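A single protein chain has been removed from this complex, and every other one stays in its place.
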Amino acid sequence: MRKLNEECGVLGIYDNDGLNVAHYLYTGLFALQHRGQQSCGIVTNNDAHLHQIKDKGLVSEVFNEQNLATLTGNIGVAHVRYAKEGDTSRENAQPLVSRYCKGSITLAHNGSILNANELRQELENGGAIFQSTNETEVIMHLIAIARTHTRSIEEAVLEVMGKIKGAYSMVLMSPRKLLGIRDPQGFRPLCLGKLGNDYILASESVAFDVMHAQFIRDIEPGEVVLIEEGGKLTSFKNHCGQKPALCVFEYVYFARPDSVIDGVSVYSARIEAGKQLAITHPVEADMVIGVPDSGTSFAHGYALQSGIPFGDGLIRNRYTGRTFIKQTQAEREMAVSIKLNVLKSNVAGKRIVMVDDSIVRGTTSKNLIKMLKDAGATEVHLRIASPAFLWPCYYGTDIPSREHLFAVRYSQEEMRKQLGADSLGFLPLESLHKIGLREDFGYCSACFMGKYPVE
Amino acid sequence: MRKLNEECGVLGIYDNDGLNVAHYLYTGLFALQHRGQQSCGIVTNNDAHLHQIKDKGLVSEVFNEQNLATLTGNIGVAHVRYAKEGDTSRENAQPLVSRYCKGSITLAHNGSILNANELRQELENGGAIFQSTNETEVIMHLIAIARTHTRSIEEAVLEVMGKIKGAYSMVLMSPRKLLGIRDPQGFRPLCLGKLGNDYILASESVAFDVMHAQFIRDIEPGEVVLIEEGGKLTSFKNHCGQKPALCVFEYVYFARPDSVIDGVSVYSARIEAGKQLAITHPVEADMVIGVPDSGTSFAHGYALQSGIPFGDGLIRNRYTGRTFIKQTQAEREMAVSIKLNVLKSNVAGKRIVMVDDSIVRGTTSKNLIKMLKDAGATEVHLRIASPAFLWPCYYGTDIPSREHLFAVRYSQEEMRKQLGADSLGFLPLESLHKIGLREDFGYCSACFMGKYPVE
Amino acid sequence: MRKLNEECGVLGIYDNDGLNVAHYLYTGLFALQHRGQQSCGIVTNNDAHLHQIKDKGLVSEVFNEQNLATLTGNIGVAHVRYAKEGDTSRENAQPLVSRYCKGSITLAHNGSILNANELRQELENGGAIFQSTNETEVIMHLIAIARTHTRSIEEAVLEVMGKIKGAYSMVLMSPRKLLGIRDPQGFRPLCLGKLGNDYILASESVAFDVMHAQFIRDIEPGEVVLIEEGGKLTSFKNHCGQKPALCVFEYVYFARPDSVIDGVSVYSARIEAGKQLAITHPVEADMVIGVPDSGTSFAHGYALQSGIPFGDGLIRNRYTGRTFIKQTQAEREMAVSIKLNVLKSNVAGKRIVMVDDSIVRGTTSKNLIKMLKDAGATEVHLRIASPAFLWPCYYGTDIPSREHLFAVRYSQEEMRKQLGADSLGFLPLESLHKIGLREDFGYCSACFMGKYPVE
Partner (left out) sequence: MRKLNEECGVLGIYDNDGLNVAHYLYTGLFALQHRGQQSCGIVTNNDAHLHQIKDKGLVSEVFNEQNLATLTGNIGVAHVRYAKEGDTSRENAQPLVSRYCKGSITLAHNGSILNANELRQELENGGAIFQSTNETEVIMHLIAIARTHTRSIEEAVLEVMGKIKGAYSMVLMSPRKLLGIRDPQGFRPLCLGKLGNDYILASESVAFDVMHAQFIRDIEPGEVVLIEEGGKLTSFKNHCGQKPALCVFEYVYFARPDSVIDGVSVYSARIEAGKQLAITHPVEADMVIGVPDSGTSFAHGYALQSGIPFGDGLIRNRYTGRTFIKQTQAEREMAVSIKLNVLKSNVAGKRIVMVDDSIVRGTTSKNLIKMLKDAGATEVHLRIASPAFLWPCYYGTDIPSREHLFAVRYSQEEMRKQLGADSLGFLPLESLHKIGLREDFGYCSACFMGKYPVE
């Protein structure tokens, strides 16, 4: 595992204009594919009849002209999923579809419920059965139960939000309604777009871009938006008002640079973080390079601030997947040598600043530094555009256990030696406030500080 | 739809001898494949950890050396499934696996629950969610609920049997137990076998044959057998004692001829039915032929009794599937012409008695009679080795709606004319008692008489 | 290897009526599938533009609605292929398509060229390259070379027939012509059918049946028929007049019973062979059974002649392929136990005559006899409806090397003991003349006698 892993992307559309909803969801999923490559799915609602396709694999592998054509209807929900190690079963693919007392319910979920096990235990004690290990199924049960004594699905959802703790951005489809739901801390992003008379919900604003739709606004932490026929939108803010705790890593690594999340451009935040890194950890060098793809923007920022010219030092092969999809040691090793190659002619004889977004276990950085030196780099200074990871995440990021975290196991100088770097600098925690994030908002940096927003 | 359709086959093994359970289940599924070709699955239990593979397709398509190897464990349950038209989703493949308050539960089901909709409604009103349209999921919910206030899974099952009505033969696996369950009327078969110290449960005894295991006995209607570690077997007969109502069509068409069901050889029953047909509907002719494969045994019986020589008149192409797998009209028509061919040289100039097991819509029989006459048969006398279908089945056989049943729409003489036969004879209802079935048992013939054993 | 193996089936159509040629070829291939299950292919000719699909697998696996639709044109050639052990490469799938000096040439071949290696060597010495190990490619080269100095494709073919020795029944398609070619001894069958104004060529007449076409006649040994636009047919008999040597095993095992080959019904020949077996090897017994599927007709003949009633003793599972498709020992063993099951209730306590078509290695017969005795048969008398195999075949049948042939290694009494049979009888060589074959024709029985028609 070279990197942290995201936890899914969600998408939903309520169409009133006769759009091909399945095709729009399909297009939107491509824009969200970086949030999960294990499985994906689309469920459409044709006058309360559901059509669904979900399977393991990339969007380009699961969907084709033939099966997309079977997904008729004017409301739809879609999902891309990252799966934790070992959890690759088809049963866990989303969106999750169930029948309950009021017809069907379809749920696409991004996040992690802290009290899922307790809730599951309680439900099982009452006679409930579970067919997957998805936390989504727990939420589904709670909603179905709440719905037996509430007047509407939105009321049931608001009740359930009082019971579940943790990170969740969800899109929910009932026979006639589409709901967007974001947890009170807003750990994961969720935003609202519009195309003609049709509302769209998505994890990131890039999904609207590819659909040529308009970004309207972010769903507020704690907010539920209800979309009904004819483009009617109602907002419920019963759970709003707590201190937000958006995951900082959405800016550092998870989100696409062309997304704007809770009012901040991901790209700008990365450029600024690169600049801060140059300010706090300057060095004399000949060239700044980034570890592609995610390190590149930070490297540009570092170069702009430091005046050291940016250059390409590592070339990424575009015909392979992300490293973390590989699951055996052998596959991982082969993948590294295939995936990144040193641009020898541009590196030889130079003092290099190599900028990356984060360090998890340190193995990739170590390999890259060795490759650069083998290619003739005289010095390699490693700059990391985020503080060091020290604590586990309980809100949906798949961080290795503490004893595997590089920065937990070693002091900074030990790390530098281990990596073979000539110097090593992390973005200081206090610099996180200077990369353009909002003063009037809140961010979760528990993985750096160990101070958790919930529980 | 040329024929009636079966509703699944079930299988279970509890091994104490170190057998490769998955391989035995795989082999056994081949022997039960005639009971369902839509999907199949195996679930194994390795010290309470479950491994499962299930998918659409034949046993030979779904399983291979690689995926079988992942199915470790010493208890296992397997299923082949026939699906009603339109219900081809992967979600409905069995065995159904759930987690509940006491760990996992795995269920393979053959049958049809009459009050499934009412029970589902009741469960939904209590907040339950359903992820498939399988009746099996309803049973699973009831067991999970019953288990919250009973001391064991077997107690829970016995309680649930008091609530569900209809046809069910099931194999159930809990973390440490294997159960065989048969409804009080015993509509569908279920029997017990043994291999060394290991008990096996199967829909039909042929499954034991291919495993080189021993047939022990049939599970009684209403009986629950519990198999535990070390080859311990306990029988619960709380629900026994009602009049059995085994489906007569198991003998006429569903079961394999080499199976022995509730003490009666399927093959013998077919030979005897053919003889009865010859007694009740004699005719002067040159040759008796069967409609392969299922009509052949009846034809042999007819030939033996009548003294008219048996001969082959229709040759079946072994490289195509059963007609009813085809789902569009175009596929069905092509399938007929590919599947059965007239043996012209043996038919020309002869008066033929053609014996088939049953008539559903009459289209196939009509085609075959025309083909025989085109090939030079001077007369074709159609003999049907079962009474005419007049009523729907509620116990797991997929009969078309009444208005499509040939014998409902037409009088016997109209049928004969429609079919182009020179004479037409059905096995009389009263002759069913003379084909070797047990005096001390009971059989369901609701589809012929409209007299239903339950409800 | 339980059985001898066939060597392919060929098919060709020249349409003048606007038929969907690809669909007819597809349907016809199903009827010829028993002649080869390794790979199959269809090539169509749309105004001299070729479209082709060929791959490993059964007809039902290789073709589907989508790919069939791409096979446009009014002339077409098709092939099913049996492949010798180890030769499973896609490169060898047929029909073989080449471009040569006069455009394209497409060839579907059934047989075996005796001097293929010499011819290949000669061609290679002249600078030729070969992309497959198919003998068909050798023929293709020879035709292309002959075409450089002849005035027509038919002239070239007739010239090439003077060079190649052995067994070949072929269908050849040039940009505007369709040819049927049969070697001078006529080792393998080839016949002519008609549908409206369209001529059809096929290995066996069953292909015409499924197309609802008319059988016209067999192609004579040595004959070439040329089919051209508008239903024009020309026959070239330059190579006719030699003593025919049709493979006897076409009647014994290879062909479908509903085929009529060179004027003789395969089914009748089998019934007669069964009768001859009863005359030459009578025995006192209670029931005659056949080894399904191919032994059944012989058993019927034996029963008719002997007066011992026919019965079913072995039930074949229709959901598995032919044994010889399995290629490892483990697969073969599993396949046996899955494929044939003893009908215990019908066998117990009886003296059985078990009739099979032939014995290759003896392993299957031995297994079956043991299974019958285990099921309670008091005696098992094995009757083989062909003489014992003693010699290799050079004309397209894949017989194991001599040292593996059962009848070569053991005396008849040793064989009986090895098999565990109570008696053993082969059809005497002289009885082959009494099974209804033509007096005015010739047959190859080299595998029994070692007397080879060519070379």
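Worth a mention:
Chains: A, B and C, in written order; residue numbering restarts at 1 for each.
Definition applied: a residue touches a chain if its C-beta (ideal position, glycine included) is under 8 Å from a C-beta of that chain, and two chains touch if they have at least 3 such contacts.
Only a predicted model underlies this, so the values are computations on that prediction, with no experimental measurement involved.
Put simply, the missing chain touches A, C once the whole complex is considered. Only one residue from C:16, C:72, C:98 or C:238 touches the chain missing from this view: C:98. Contact with the chain not shown here comes from a single listed residue; of A:258, A:284 or A:430, that residue is A:258. Screening A:100, A:236, A:249 or A:310 for touch with the missing chain picks out A:310. Within the set C:19, C:68 or C:128, the residue that contacts the chain not displayed is C:128.
The omitted chain makes contact with subunit C at the following residues, 90, 96-101, 105, 124-131, 133, 140-141, 144-148. Against the chain not shown here, subunit A presents residues 27, 30-31, 33-34, 37, 58-60, 206, 209-210, 212, 256-258, 260, 265, 267-268, 293, 297, 300, 304, 309-312, 315, 317-321, 334, 337-338, 341-346.
Here is the rule we use: only the chains that are shown with their structure count from here on.
The touch graph of the protein chains shown is a line. In a homomeric contact, the two copies may use the same or different surfaces; for subunit A and subunit B, over half of the interface residue numbers are shared, pointing to the same surface.
With angles rounded to a multiple of 5, the C-alpha fit of subunit B against subunit C returns 180 degrees of rotation. Taking each chain's centre as the average of its CA atoms, subunit A and subunit C sit 61 Å apart.
Subunit B and subunit C have Cα centroids lying 36 Å from one another. Counting partner chains per residue, subunit A has no residue touching two or more of them.
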